[in-house]
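Encoded as structure tokens, here's the structure I'll be asking about.
All protein chains of the complex are present and in place, except for one that has been dropped.
Order of writing sets the labels: A and B. Residues in every chain begin at 1.
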């Protein structure tokens, strides 16, 4: 057992947040967490099939940004880059979550990403343009979406209907540096992480229309159990089941 | 492109939290966010009619406190003061949210407000008394509210029923330094920001009884899409629609 003085010294030398984020010294408070981290998360969850390590990082980054967990952000941003998420994709994930998780969450993520980008020498030439050429819009699909939102939301908030159309579906969703399938994966992960299951059906269907497989979607939920808590995963599961059943029984 | 060393130096000189909160250097991580901030938020959302800049600040401060977004608090508190929210009103907003968002959220807001109050020379003479003369109570209205809560909540938690009556409706809600209409605006904003739509009907009706117009309520929802995330706005919209319909079809 370290002396109190030695611990105090250690706390002075190594920043507390950095320590805990990396899992180091968990044993000083909760020895089981170190075991769960090594065995259950690292050798278990992150290594198992069903969802690539790259996609697991997309899901985890979305979860920690949505839940505003500033302590986990630096390590998960580094891990995402290590797992093959491109800097431009990561920037788009943060930008996307400014709208789906809230402006302040994105600002906190920018804070966390800035030093990581600096330490890895990631510069403007690797980042998306502020106003790039947008992907082509599927006008028929967008018209159906707009009509549905107009019906449910228009009488309550015309401003929300307009911004959803102009800012989200005719701009944000068409930005080219994050594939539509990944943008949907981020959105679904954000919804589950925030316990917002009401909008999971629309976005999970959209994700699967864009190529997310049922096996991947299933594993997104079990992955998020660890990073957004079991209750959020349990709330998402029956919603996903209903989607899966409807899609396989055409 | 700045060199890594220059970036590291910049990070040393300017505190990271201050940077991101003001949106400066977003372009180092996500160039689009700078554009959205200038065009969509500043020239768009905050400038448009339907809700005064002062009310937008009340709503935004309520959102960032409810969501415990410590990074955005200082700038939004400054902005609220700039937009005409009085220091006494701001203090009451924080006090109100101690109960509607949770004690810890209010404590974090006190942390964020203290240096802003200090830098602006706001002192005790501009703040509400700890125990001021309360506004008169509408006993008939309060009796109806109490009866309703007694029915739904009394069998589960007599303590909650009693505290709701004594601490909230016979004390907090009657404190004079925040108008009832604004207190309701704060409450509705907190409920929407936390995804707690079940209690929106009671408080939105109360807000409109106290003078919040339908146009304002509608714009509260689209404003909160940006600061509490699209999913929370979308969850609130159908609830508000139902209230609007009931109120306009007597």
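One rule holds in what follows: a contact is a pair of C-beta atoms (placed from the backbone, for glycine too) under 8 Å apart; a residue touches a chain by one contact, two chains touch by 3 or more.
All figures in this text were calculated on a predicted structure; none of them were measured in a lab.
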Per the touch definition above, residue among A:71, A:154 or A:180 touching the missing chain: A:71
Residue, one of B:60, B:95, B:189 or B:222, that touches the chain absent here: B:95
Selected from B:38, B:52 or B:157 as touching the chain missing from the view: B:157
Touching residues (missing chain, whole complex) on subunit B: 68, 91-92, 94-95, 98-111, 113-115, 117-119, 121, 123-125, 127-131, 152-153, 155-160, 162-164, 167-168, 175, 190-191, 194-196, 198-199
Footprint left on subunit A by the chain that the document does not show: 1-2, 4, 7-8, 11, 16-17, 19-21, 23, 25-36, 40-41, 45, 48, 50, 63-64, 67-69, 71-72, 195, 218-219, 221-223, 225-241, 244-245
